[in-house]
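Here the complex is missing a single protein chain, while all its other protein chains stay put.
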């Protein structure tokens, strides 16, 4: 738990700049979550300023939710720059598998060595399938199959893979940790997965060990969701209490509530 | 009332996929409303994936709020595909009449046989005027004139037309139903009309009779607004209680509150 608390403290004291090239639906959510946790979000996507932006931020978040070709080009420019100058970046493969356009965008972006990939079980399985088609990852979505896909994807990309769900799995090659925090009501608020990815971006900005940074982000995400759900009557009130919880969460609550198994 | 309750139950038990090509302002709102009522929103607009997306969803929502030519092309591709494979789709003509660009986009989209068109009185009148210019629909906005415009538009498009306002009118040719639910504070929250359109999309996904699906969506929208207004101090608190209400609303509340006249 100590490392989680230290990472949170470091986000709050250093206020890292986190660039987000993300989807239209959740831009507001993820900016608010980053501000609430103590980071400074920058949302920018114009090709002409991608290098300038990646140069000044501490980490990059790329989320393909509402992508089109213009945005894929921006994302590629930013990811390439991050890769070139060793800035950590996290990829959220929203809707992987839903169209060949998305799959091709993910193949393209994967070339720039994402530090972390975070998705739900079916997105990670779809992405692994695209990468390792010859091995035939099944399309059924049990968590054990997703775990295998996640391990394959982690090895193949040399990246940390996070599969979020009722239990979140954080995977680096054969190393796996589980986070069992969160609340089912979170699935009824749009962009909660995207918000998790943005928080991973904030923690990557202050902690070099990407596995530990991801573990900390997912644990805090889950606990904030629990604290918010305790005050909420539904998804509307959950969302706002969630930002309050990110803003208020302290070491004591992390100590008491974190359900992490390594 | 029974059919309204059954439609809601069907949305919640089947969780239909609803594709939204909508405006930047309300993407978050409409995704949250669809999640709260029990549907699964997909927001996607890249031309390259329009066919893939329309193929996998149960209904399509097209909203021209912040349109530009790129989005008109995407909307046309998606609407054409929906028309070709008989997926129901609903059109929200935001700002109809405000520019000739919008009017031309609406003429273009109308060719793909929307199942339902939902707008406010002046939007429906503007759209009817564009379609039936030679008949000279007046530009004054009394509800009776809007009703006439709505009937004309319904006949001309062979679509259900919904005019939302203090009293919502649902029109199919000469058949008209009225829903008198809702609260004036809803007009002080952005995107409530767009949210109504998205909910119509969810109900179209589970009920073939488009008139009945629209009636159910508008009734539940209005009742959720009333429940939210009862807890709200202003438009900010209204919005979040509205999502909670969509999530919680039950048959008893519908039975008790629905003000539907056929």
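Order of writing sets the labels: A and B. Residues in every chain begin at 1.
Just so we're on the same page, a contact is a pair of C-beta atoms (placed from the backbone, for glycine too) under 8 Å apart; a residue touches a chain by one contact, two chains touch by 3 or more.
Keep in mind the model is a prediction, meaning the values are calculated, not measured.
Touching the chain that is not shown, out of B:156, B:190 or B:248: B:190 (per the contact rule at the top). Considering the whole complex, the residue from B:14, B:66, B:156 or B:248 that touches the absent chain is B:66. Those residues of chain A that touch the chain absent from the view are 24, 27-28, 31-32, 35-36, 41-49, 52-53, 56, 70, 239-248.
Residue-level contact of chain B with the missing chain is found at 23-26, 28-29, 65-69, 95, 98-102, 187-191, 232-237, 239-240.
Following the convention adopted for this analysis, only the chains that are shown with their structure count from here on.
Note: centroid distance chain A to chain B, computed from Cα atoms, is 33 Å.
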